[in-house]
Structures are given as structure tokens and as C-alpha cells.
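Apart from one protein chain that is not included, each protein chain of the complex appears where it belongs.
Moving on to chain A:
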Amino acid sequence: MSTSAARPTLKRPVNPVRRPGASVGMRRPPGAASNGPGAISRGAGLAPGSKGNDDGYLYVAGVRDPSKRVTEYRTEQDVCPVCQTDRQFNKNLRLLVSPCYHKMCESCIDRLFTLGPEPCPQCDKVLRKVNFAHQTFEDLKVEKEISVRRRMAEIFNKRREDFESLRDYDDYLQTVEEYTFNLLNDVDVPATEAALSSYTTDNASLIATNQQKKAMEALSQTERDEVEKRARAERIHMIEEAERVDRAEEIRVKAEIVDALARPSGGQELAKEIADRAAKAKAARAAALAATVPPSLAALYNVKDVDETPHSPNSPSYAGPYVPIPYSDPDEAEWSHWYNLKDNYADGRAGVVWAKEDREGAVRGGGWDISLFWEMEVRSAVEALSLEPLA
């Protein structure tokens, strides 16, 4: 720790990220299953979908997607806190969660909220029917944290490159974390909400840009190229269309000017006026075009404040005190220029012929590559020539 404390600059730690699909909080100790308030018949079978496993743990039941991930959490012990109905009484009992994180069953929700917004029976917050959602996690705190964090991530999507210095970025992250904490723990909620909404209105355009960037990054490189290509085609089309209009207009204006000059009197002034008007209209069209043509998406990636000075793993390049690690880059070795590798060699050895043909497809899939082998052979033939003779 002492080494990291002595760092010259404050850097963002790499947060341990949870693997997808890792079941966190999805386990219960054995026995917990039959201790619930609604357990009438002790141990009378597990909920459908739940199964014990080897280490004696009971996996919580729930609706699972094809990859076995729980998408909706439910147990045998579910009881509606409003009408006290349990799963023994109503097999299809489904508890939903309100925005204030109170559970109630579907029939209670229908009963209470069909006629419009009503206060929550448990905390008096006014709720609407559409705002109830199903529960994914056993712990409602997790549920709440996820929805709050999702909401925050939507709004606070600034990136490192949107800030002048790392310090500013860290301060920003700190503020976001404070807001999140406030919302999670119901501290100062009205003030926080006000801050959020003022932030959202102040930064609307930046938020939209960053959302677009994020959408682009979610695409794979090929998809991204595809989008970029389409945008480019679109741009080219718009520009060509504008040029066509320009040319037609020019021809028309020229004809008008000729007509005007052909008049017996005042032709000069009229021609000048027409030319001026045409020039103005052209400028206006160009401005309109510049405003409507979508900018290149690549321009979004103009990242500023990135250390572009070349440094490589082969050269002294380390932060902090200069500590070079010796590395003999084969590209810089003398002998590397003593041969040029060809794509193919007339190599008649049985093994090589066999590998080149690869009739059974035994080589391709495993990645064995004959050129690797040639490269090594050719290289080893010349490499030693650079060695000093032994004294």
C-alpha cells in the first residue's frame, strides 16, 4: 500500500467488476427456506424451479431465462403485506415492487390503483399502477441501488475527456457518488432531485452526445464501420444534391442577367442586383447545408488530453522514476534485415506437404501455421551470423 500511497498523481482505481451471471445474494443457507412466515407445511417440497445442490445450499427459486439466470425473484414464502395472501392460498401469487420499494400482490395493485393514482398503503407516497415492477433480486436494497445507479449513469455520463484535468474528473465522480448516496439513503432527497434536474437541463447536449458515443461503442467494429459508412454516404448525397441545385441556379441566374443586360435601359443595375441576390441565396443555402449535414461520427472521438508522445514497451517508458527494462526488440536486431520472408516456399518435406494440404482439416482449426515454422527456420539460419566469433 505504501507504494500506491506515494504515487505522484491521483488515479482512479480499477474497481473489481462482478462477472456476469455470478449469483450474488442468490443463495440462502439451508433451513432458511422453511423458516419463512408463510411456511405452513414444513419442507413440503421446494418451490418449482429451485433445487438443492451438492454443497447443501438451496438456490432461490424464480423465473429463469434460458441461461439459468434468475430474471424474476419469487419464493414459496411470499406473502402480500397488504392482503396477507400467501402462495399456499394463491398459487399464482405475484408480488410487484413499487417505486417506494414496497411489495404488494397484483390483485391488490389492481384493486387500489385501477381508478388512478393512490397513496401507498405503507408509506403514503402517491403511486401509479404502471410504475410497479417485478423483483429481480432477493434484497430490495440491491434492487433500489441498481435502479438508482442506472438512472444516475443515464444522466451523469461525462467522460474523462470532457474535463480539463484528472482532478476535475475526480471531483465530478465524487459529486455523482454523493448524489447517489443521498438518493439511496433518503438523505436530503428534494435538494438532490433539484440538483439533478438542474444538471440535466444545463448539460442536455453533452449528455445526448455521450449517449450517442456509448451507443456507438456498444456496437462491434464492423457494425460501427457500417454506421459510419452509411452516414458518409448520406453526407455525400446531401452535398451532391446541394451542388446540383447550385449549378441549376447558376445557369438560371446567368440567363436572367443576360436578359437584364439586353434591356434598353437600366440593364446594368438590374443585372448587378440579380447577381447580388443570387450570391446571398447561395451563401444562405451553404449555411443551411452546413447546419443539416450530420457531423462525422469519427469527430466524436476527438479525445483531447491524451498522452500521445510515443512510448513503447521496448523503450524506457515508465511513469515515475526512469527504470528501463532491458528488452531486445527483434525488429531492431541486425539480422532482421538479412532476410525477407516469402508467403510460400517450395518445401517438399512430407510433413510440410501434409500441413499445407490439410485434407482432414486437422491443422486449420487448431491454428498451427506453416509460415510460423518457415519463419523460424529462415531466421535461425541467419541469426547466428551476427554473433561474434568465440575468442
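Just so it is clear, a residue touches a chain if its C-beta (ideal position, glycine included) is under 8 Å from a C-beta of that chain, and two chains touch if they have at least 3 such contacts; residues count from 1.
We take it that contacts and distances are computed from a predicted model.
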Leaving aside the chains you can see, what is the UniProt protein name of the one that's missing? Options: "Translation machinery-associated protein 22", "Light-mediated development protein DET1", "[RNA-polymerase]-subunit kinase" or "Gamma-tubulin complex component gfh1". "[RNA-polymerase]-subunit kinase"
Per the touch definition above, residue among A:Val245, A:Leu261, A:Leu341 or A:Met376 touching the missing chain: A:Met376
Any idea which of A:Pro190, A:Pro264 or A:Gly367 touches the chain not displayed? A:Gly367
Residue among A:Leu173, A:Ala355 or A:Val378 touching the omitted chain: A:Ala355
Touching the missing chain, which residues of chain A? 1, 3-4, 6-7, 11-21, 66-67, 217-218, 220, 306-308, 310-314, 317-323, 325-328, 330, 349-352, 354-355, 360-370, 372-373, 376, 380
